[in-house]
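Here the complex is missing a single protein chain, while all its other protein chains stay put.
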Amino acid sequence: MRVAVIGASGYTGLELIRILSRHPQFEISVATSEQRAGQAVGAAFPSLGGILDLDFEANDPERVAQRVDFAFTALPHGASAPAVASLRKAGVPVADLSADFRIRDVGTYEASYGSHGAPEWLDSAVYGLPELYRESLAATDLAAVAGCYPTSVLLPLVPLLRAGMLEPGHLMVDSKSGVSGAGRKLEADYLFAELEGDCRAYQVGGVHRHVPEMEQEAGAAAGAAACITFVPHLLPTTRGIATSIYARPVGGLSAARAREVLLDAYAQERFVRVLPEGQAPRLSSVKGSNYCDVAAFADERTGTLILLSTLDNLVKGAAGQAVQCANLMCGFPEDQGLLEVPIAP
Amino acid sequence: MRVAVIGASGYTGLELIRILSRHPQFEISVATSEQRAGQAVGAAFPSLGGILDLDFEANDPERVAQRVDFAFTALPHGASAPAVASLRKAGVPVADLSADFRIRDVGTYEASYGSHGAPEWLDSAVYGLPELYRESLAATDLAAVAGCYPTSVLLPLVPLLRAGMLEPGHLMVDSKSGVSGAGRKLEADYLFAELEGDCRAYQVGGVHRHVPEMEQEAGAAAGAAACITFVPHLLPTTRGIATSIYARPVGGLSAARAREVLLDAYAQERFVRVLPEGQAPRLSSVKGSNYCDVAAFADERTGTLILLSTLDNLVKGAAGQAVQCANLMCGFPEDQGLLEVPIAP
Amino acid sequence: MRVAVIGASGYTGLELIRILSRHPQFEISVATSEQRAGQAVGAAFPSLGGILDLDFEANDPERVAQRVDFAFTALPHGASAPAVASLRKAGVPVADLSADFRIRDVGTYEASYGSHGAPEWLDSAVYGLPELYRESLAATDLAAVAGCYPTSVLLPLVPLLRAGMLEPGHLMVDSKSGVSGAGRKLEADYLFAELEGDCRAYQVGGVHRHVPEMEQEAGAAAGAAACITFVPHLLPTTRGIATSIYARPVGGLSAARAREVLLDAYAQERFVRVLPEGQAPRLSSVKGSNYCDVAAFADERTGTLILLSTLDNLVKGAAGQAVQCANLMCGFPEDQGLLEVPIAP
Partner (left out) sequence: MRVAVIGASGYTGLELIRILSRHPQFEISVATSEQRAGQAVGAAFPSLGGILDLDFEANDPERVAQRVDFAFTALPHGASAPAVASLRKAGVPVADLSADFRIRDVGTYEASYGSHGAPEWLDSAVYGLPELYRESLAATDLAAVAGCYPTSVLLPLVPLLRAGMLEPGHLMVDSKSGVSGAGRKLEADYLFAELEGDCRAYQVGGVHRHVPEMEQEAGAAAGAAACITFVPHLLPTTRGIATSIYARPVGGLSAARAREVLLDAYAQERFVRVLPEGQAPRLSSVKGSNYCDVAAFADERTGTLILLSTLDNLVKGAAGQAVQCANLMCGFPEDQGLLEVPIAP
């Protein structure tokens, strides 16, 4: 099956190439990049030398649509919507890695991201978190692949909200992310010398754009409005998200019961590992892989349930999850091309 | 003034040497280390070559007491109490960096740390956080230098608790610490290859020994029992603590008002910097220095006050704070020997 | 084909598990570890959770020999020889990752490593660098997998020595290695806090044990004694070796001609990438993969040819190369299970 990677030279796009180039069913036929158009992929990015024999090209959705059977769009928020619309109009199924089709309510989307470029396609989009929406994803032609932070928050949280075990209105989420989450931004803040050994909170005060997405899905799981205080932090490493959630239990605090609910929810899941009792997830255990590790702890003294998760933001938080969605959409085994073992040490 | 560093070859001890070797009033006459006894300081630790012309010696409190006018004890919890008692009995004033004299209630101490070796000296000890206990420290001969995590929590928290602006019973604290906080432990978990690019929570569930210390001082500030959910995390760097506190406001949420209270509290403080509105503290801005940077934010949607702080765990979280206490105890200017500028980049 | 990983809990052993667990032909039936015997692989090493359903067991070569068709031995130098001898006596083909069968001359081996435990098997061993010994490896039952530093030195060097373009007696080699090269050694020198941001030479003065191995193979390529000044350095990262070789040309200095010789030698090689003119290899372009990137430069002013290479010491420098050898020994496609794309960024 011939696929296109639209926006292939960003970190997420390169990760799609890394994963897709080894996928047994998908073959990359088109890789677009405005900045790199005309350059060979392996010349522009030496890690990909000898891996993919293709030149980047400028994005022309109509021409692309004629040459592929499926498209991954890894464009910035806002820029993605019209590109997706073009591809969809031409009949090409799309896994979109931007936020443009994740939020069902246009008003909520526009409050965070500005004017929406293709609201007419919102209804047909399915939120791209396979562990929650497997059946719908198998039946759609447009997956709105879940964001990196929301994936790290929703995988540990949703089963417990569905079970009515947590108050959805009092959730504190403290997330720590590797720097690649910001993309290849040419700002002084992202230079090596500025970030080595640094750690800091950013976008503090509920202003991060991923909050509406988290609350939409957490609320759906709880059957009631969710309210999430979310503070993201930057870690001095490239890949990975570690999330700690502080929640108030409903009907008694029990880490063991929370763990059972998680184990039940994820018993058949290939990519969610519920850790043994007392073991906290580590970033180093998921790097380079499509795994999300989750765990539940209780602070008996304070009556707080603590949920922890780690994932690789470029894999389970982006490109890996997109391929997982695409596998479902195309009727392939869901884990096809995604079995890479975490790199440790 | 001749001083001893007892337990001088651990990370905290070496940091005391780093600071004291440039202090205009203190002169290191004794540096003890059981493992390194007989070795020259500069031979054992090449960074100190040419800095301090002294050999490590085994600790013999009575002999040490005769040769110094002041002692810094940087021994493990439990081992410190008897050493401090010997020095105090011999009339030597002590700044103790262990937890042994921080917790006023022996029962509370023993629940976390085991049997106390010198409870008779507890009453004369003053909690070693100069911004809170300046006058008492100036009048004592035994400072129980505050712990690294507690310092990062109490400096942003105490002024607001004193002002009655926060509910002391519902505090969530998510701290991230550099690896040096664990000391020079020979465990596989602390090897470079295990920690590069890693991040993980540890001692989750209210079991970290610093919790009683935090609650003691937070409670004293609030005039009511404090209840803190505390989850420490390990960062892939050597130095520094970044703390994020999630609190419920009393009498209305206002970041501006919180910031004013912090500014008032720390207007005259040399080592606490209240950051401009909207600016979050960074680890990289305090490394190598005795500063603690603090900031207050509000999440209006969720009604949560968010307090942030960063400090260097080996300086303001340990050796620097000990010297600050010692300066007060000896009647020297409080910032003597502590004006080192943060190393950035 | 059932395989054993002997010494499976060290960094090299874990990397063998990482690679072999996805190999289409090999199936890990036995993983030995004295320290971890009885523990489940995924419990002991969380990154491998859900990957390999097996318990570590103590090594008992005779029992192991009955249960597998092939063995990878990743034991320390000296300890490997007798284990290999037992397996070979029982008819099991072996890819040995230690140095025990790399050096043909027993005296030379013993000068560096001490008494040899199974010299009778030396004659049947083939040096495990497939790019140099492909045919012999396909015909042997004992591969002495090349060392990490020697691989990084020999791949750029051997084609030029074979072509008579370099003086074999005047080679300066400056190598920089990630910390995982030292294994999981519980020494203070390898703690995170000691190595973050550090860089230093070690074993300076021609005393590194890999020198005889390099000179043996460089000399064989040149048809004359090779003499290598080798200084290894430690980098503040976990994986990777970057090697810079300073050589005197024979018959005129020309980077272009050197590059042509490398291109000719490696035109058909899957795992050696000769970089475009003027491009220096990067560690970040090979991490997690079996690639070795090489390049040639000339310093016209000084008449020096400069050869550069990078590889992942745990893959092409150890486990990947072992699997590459094993593929040849077993008649599988040489790149089977080794097509993992480098992880970048």
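Per-chain residue numbering starts at 1, and chain names A, B and C are given in the order in which the chains are listed.
Just so we're on the same page, a residue touches a chain if its C-beta (ideal position, glycine included) is under 8 Å from a C-beta of that chain, and two chains touch if they have at least 3 such contacts.
Everything numeric in this text was worked out from a predicted model, so none of it was measured.
Undergrad: Out of C:S98, C:T238 or C:S289, which residue would touch the omitted chain in the full complex?
TA: Missing-chain contact among the listed residues: C:T238.
Undergrad: So one chain is hidden, and I want to know which residue out of A:R22, A:R134, A:R162 or A:R184 touches that hidden chain in the complete assembly.
TA: In the full complex, the listed residue that touches the missing chain is A:R184.
Undergrad: From the list C:G38, C:G206 or C:G223, pick the residue that touches the absent chain.
TA: C:G206
Undergrad: Provide the residue numbers of chain A that touch the chain removed from this figure.
TA: The list for chain A reads 11, 178-180, 184-188, 190-197, 236-238.
Undergrad: Can you list where chain C touches the absent chain?
TA: Chain C touches the chain not shown through residues 172, 174, 176, 178, 193-202, 204-206, 227-229, 231, 233, 235-240, 242, 244, 246, 255, 280-284, 287, 297-302, 304, 306, 308, 310, 345.
Undergrad: I need the residue numbers on chain B that touch the omitted chain, in ascending order.
TA: The missing chain touches chain B at positions 11, 14, 18, 21-22, 43, 45-51, 180, 196-197, 238-239, 270, 273, 275-276, 279, 281-282, 284-289, 291, 293, 339-345.
Just so it is clear, only the chains that are shown with their structure count from here on.
Undergrad: Indicate whether more than half of the residue numbers at the chain A-chain B interface occur in both copies; give same if so and different if not.
TA: Looking at both copies, the contact residues mostly coincide.
Undergrad: Point out which chain occupies the most central position, where each centre is the mean of Cα atoms.
TA: So the chain nearest the centre of the shown protein is A.
Undergrad: So how far apart, in whole Å, are chain B and chain C when each is placed at the average of its C-alpha atoms?
TA: So the centroids are 46 Å from each other.
Undergrad: Compute the distance, rounded to whole Å, between the mean C-alpha positions of chain A and chain C.
TA: It comes to 36 Å between the two C-alpha centres.
Undergrad: In whole angstrom, what separates the CA-based centres of chain A and chain B?
TA: 38
Undergrad: Provide the list of chain B residues touching at least two other chains, using ranges where the numbers run on.
TA: Where chain B meets two or more other chains at a single residue, that happens at 178, 193-197, 236-238.
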